[in-house]
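Left out: one protein chain. Kept in place: all the others.
Going by the order they are written in, the chains are A and B; count residues from 1 in each one.
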Amino acid sequence: MVKLAEMITDKIRHKDIDDTKLQRLVEAALFIADKPLSVQLLKRDFLIEYRVSNLRIRDIIIDIQAQYKGRGVELNKVASGYRFQTPAELSDDLAHLYKEKAPKYSRAILETLALIAYKQPITRGEIEDIRGVAVSSQIIKTLTDRSWIKTIGHKEVPGRPVLYASTPEFLDYFSLTTLDQLPALMPIEDFTS
Amino acid sequence: MVKLAEMITDKIRHKDIDDTKLQRLVEAALFIADKPLSVQLLKRDFLIEYRVSNLRIRDIIIDIQAQYKGRGVELNKVASGYRFQTPAELSDDLAHLYKEKAPKYSRAILETLALIAYKQPITRGEIEDIRGVAVSSQIIKTLTDRSWIKTIGHKEVPGRPVLYASTPEFLDYFSLTTLDQLPALMPIEDFTS
Partner (left out) sequence: MPDSKAKLSKSTVPDKELVSGVMLQQVLPFALLRGEAIVEKPQDLFIPPDALEVILEMFEGPLDLLLYLIRKQKFDILDLPISPITTQYMTYVDLMKDIKLELAAEYLVMASILAEIKSRLLLPKQAVEEDEGDPRAELVRKLQEYEIIKKAAENIDELPRLDRDSFVAKVELAENFVPEILNSQVDLAELVSALQGVIKRTQAYEHHHIQKESLSTRERMAHILTTLKDAGIEQPYCDFSDLFTVKEGKQGVVVTFLAILELIKESLIECVQTQIYGEIRVCLPRQA
């Protein structure tokens, strides 16, 4: 069987190919294949008609790699072969194209934000006192990353805890000019009763 | 609403970008997009952070087109934008691998498509009249599913039949920019031999 396959391949693999054409074909193949291509795969699937050595294909790939240095795509070697990829440096700029929705904020995050907005300046301990549960660092980080809260100093009590306040970005997001415009809480009698 | 979107865009679109970086980004964007990209789309989806004019993007595209001349892929303009695709000269070498996978279209589909492309806007009844046979719903469905045709209204005659027209995706598929580029209709021939 192997013998026969070899014979057939030898028979098919008869055309000569110059470097320019070889490079065009290898490049095209790498761009249209839906998986990385090894030298063997390139030879079997795209260069079947041509008499060309593995070494020559490898040399051509090295040439192509050099030619794409610093461009918008680069030719990388991965486990199963070669493939064109966008350079790592461009990932941040390309990130805009693929957007993922962050999960909705938890009740803990919203309560913490509300307390900071209405009771600022406030320490983490005070928030925990009111909420009756610990405020995780993740919650503070989420709100800080979002630029909705900031630290504005330390409270001069033992431990000098950090004081949190809301930011102008917080007001912007909710289309407010001042904190006065935050909705009034339910009338006092509603929760004194 | 538009006002707000513009304001947001103005706020985001603030960074300067040099030609080298711009070219890398445009090139990368064109390679990773799953559809042809127009200058507008490039600007909106990939260059949102940068202050860059349509003219500059167009110049960069022309540069890239020149740089890919004679390579394994080339940057072509089709109806809905620009895309990298393999050049016609390589199709014989590449096509054999994909020949079985390439979809074939029946004469009924092609004739219906031709009528819609050349005589749009056109109703199903008018198509049937010219072809002399009924147009099956399957044909309309195939063409609609491929996004090659769309309905663009109703003809104001009894029954208000739907009017069909071709889409940019139809032109894209055949690597055309405008309907003008479709082969000219054959002039009425004298059949006397």
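Just so it is clear, contacts are C-beta pairs under 8 Å (C-beta built on N, C-alpha and C of every residue); 3 or more make two chains touch, one makes a residue touch a chain.
Computed from a predicted structure; not experimentally measured.
Undergrad: Which residue from B:40, B:91 or B:138 sits in contact with the chain not drawn here?
TA: That would be B:91, which touches the missing chain.
Undergrad: Please output the residues of subunit B touching the missing chain, sorted low to high.
TA: 28, 31-32, 34, 73, 83-88, 91, 94-95, 98-99, 101-103, 105, 107-108, 110-111, 113-115, 117-118, 130-134, 172-176, 182-183, 185-186, 188, 190-193
Undergrad: Please identify, in ascending order, the residues of subunit A that touch the omitted chain?
TA: 28, 31-32, 34, 73, 83-88, 90-91, 94-105, 107, 110-111, 113-115, 117-121, 130-132, 146, 152-153, 155-157, 160, 163, 165-166, 173-174, 178-180, 182-186, 188, 191-192
Convention: only the chains that are shown with their structure count from here on.
Undergrad: Quick one: report the Å distance separating subunit A from subunit B, using the average Cα coordinate of each chain.
TA: From the centre of subunit A to the centre of subunit B is 30 Å.
Undergrad: Can you list the residues on subunit A that touch subunit B in the complex?
TA: Going by the criterion above, the answer is residues 20, 23-32, 45-46, 48-49, 70-73, 84, 86-87, 90, 93-94, 96-97.
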